[in-house]
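I'd like to ask you about the structure that follows.
Removed: one protein chain of the complex. Kept in place: all other protein chains.
Moving on, here comes chain A:
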Amino acid sequence: MDLLNQLETILESDPLIDEVGLIHPSQFITLSKECSESSNSSSDGAFRPANTKFWNRDHKLGISTEILLPVCKAAKSAFMDAMKQYKTHGDLSVNKREDKNMVYGHSSSCQSFESEVMKHSRALLLLSCDLGTAWNARKLVVSKKQQLPMFTDELHLSALVLSYSHKSEQAWSHRRWVIKMICEKYSNLQQIIAKESELVEKIAERSKMNYRAWNHRCWLVSYMTREQMLYELKKSRDWAGLHVADNSCFHYRRRLMLGISENKQGDDPSYDVENYQVVKEELDLNEALIKRYIGREALWLHRRFLSLCLIRHLMTTTHGISCHSTSMDNEINIFLDKELRLLDSCSTIQDTEFEDFEGQAMYSTMYFLWLIKQIPEFRKIELQEKLKAGNLKNILHKTCPERSFLWDVLEL
């Protein structure tokens, strides 16, 4: 219990802690030496006894690996006890609603149980961040109080946890709950969403291909305005270009684009034009990246989505009715010709030493086959001629023989 007290005292005295880490006992000695050396040179010259269990300076918290298990057990035990007390007392005060001597919900004992629950759950969650019951306890307390500073504290705690446990599903889920609560009561929604999006990007930088972080960012899209979606797409463009292997990042871009195209707000034809522009720009970006970063599967997968968007767009009028017009057919033909040329340029394996060229050939072939699968019937006849000229079947056999069966699936 003493260890737990120490930890909780530190957390209480330093609410700005932004980093938590585990320290091997031997490292403590080094850190303590550095600390006493620098404090000797400071004015007070006070001696600080070396603490070999916890380290707290500059808003960083270090915990010795030696005490991790005991302090975790102590925190869990204290938390479970506090929860029992809190819930029992909660039931009692509900039953005693008629008792005039009871100040419901604000009695000092009720408040002290509450603060015990919050205190112990905070320590516990820093050590064992996936304990749903502890997060739920905090939800319970905070939802009863409904105070913005408490909601903000929850965001702070979960951000701290996520800074070292990038994938903690419980922490991400807790944030979503808090945001929903805040959005219901307070209306600075856009700002919250923008900040949340930035947080994800920061964490994604440290923790590559973090599905849960990006999934959280996708969840935010349903709270965004069309302008915000367009802004997000533009703002994260450069980041995407620097992380071309991160499929989750492109999944997010697809989610934004879907949101943009679905968010019509009336029949204004300018929206359709804008949507078309968005797809075209993304296709251009994608092509540039494909040519620069050879053999990146995520890029080719992204292209599948984009091409489909474009074709569907070309096949519908602004009123959403499918129709064939010669100019439209032309557009689609031009597009397919371009894609065929892209395929040609990618399917020559220039150098068998680097797997990337082989990858490029395989992915481009698979992309094109997938495109054929997606195109409505009436196109296939025109395309077949072009394909015969392009010798697609041979390329398939050469680049990914294990997928040769897909040729039959296509029924060409």
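Just so we're on the same page, a contact is a pair of C-beta atoms (placed from the backbone, for glycine too) under 8 Å apart; a residue touches a chain by one contact, two chains touch by 3 or more; residues count from 1.
Basically, contacts and distances are computed from a predicted model.
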Identity of the absent chain, which is to be given by its UniProt protein name, from "Geranylgeranyl transferase type-2 subunit beta", "SUMO-activating enzyme subunit 1", "Serine/threonine-protein phosphatase 2A 55 kDa regulatory subunit B" or "Cell division cycle protein 27 homolog": "Geranylgeranyl transferase type-2 subunit beta"
Option from A:F28, A:F151, A:F357 or A:W370 whose C-beta touches the chain left out: A:W370
Option from A:S173, A:S207, A:T316 or A:N333 whose C-beta touches the chain left out: A:S173
Absent-chain contact - pick from A:L69, A:L148 or A:I334: A:L69
Residue of A:I10, A:L31 or A:M80 in touch with the missing chain, whole complex considered: A:M80
From A:K53, A:R122 or A:R296, residue that would touch the chain that is not displayed: A:R296
Touching residues (missing chain, whole complex) on chain A: 68-69, 72-73, 76, 80, 127-128, 130-133, 136, 139, 173, 176-177, 180, 209, 211, 215, 245-248, 251, 254, 258, 296-298, 301, 304-305, 366, 370, 373, 402-403, 405-406, 409
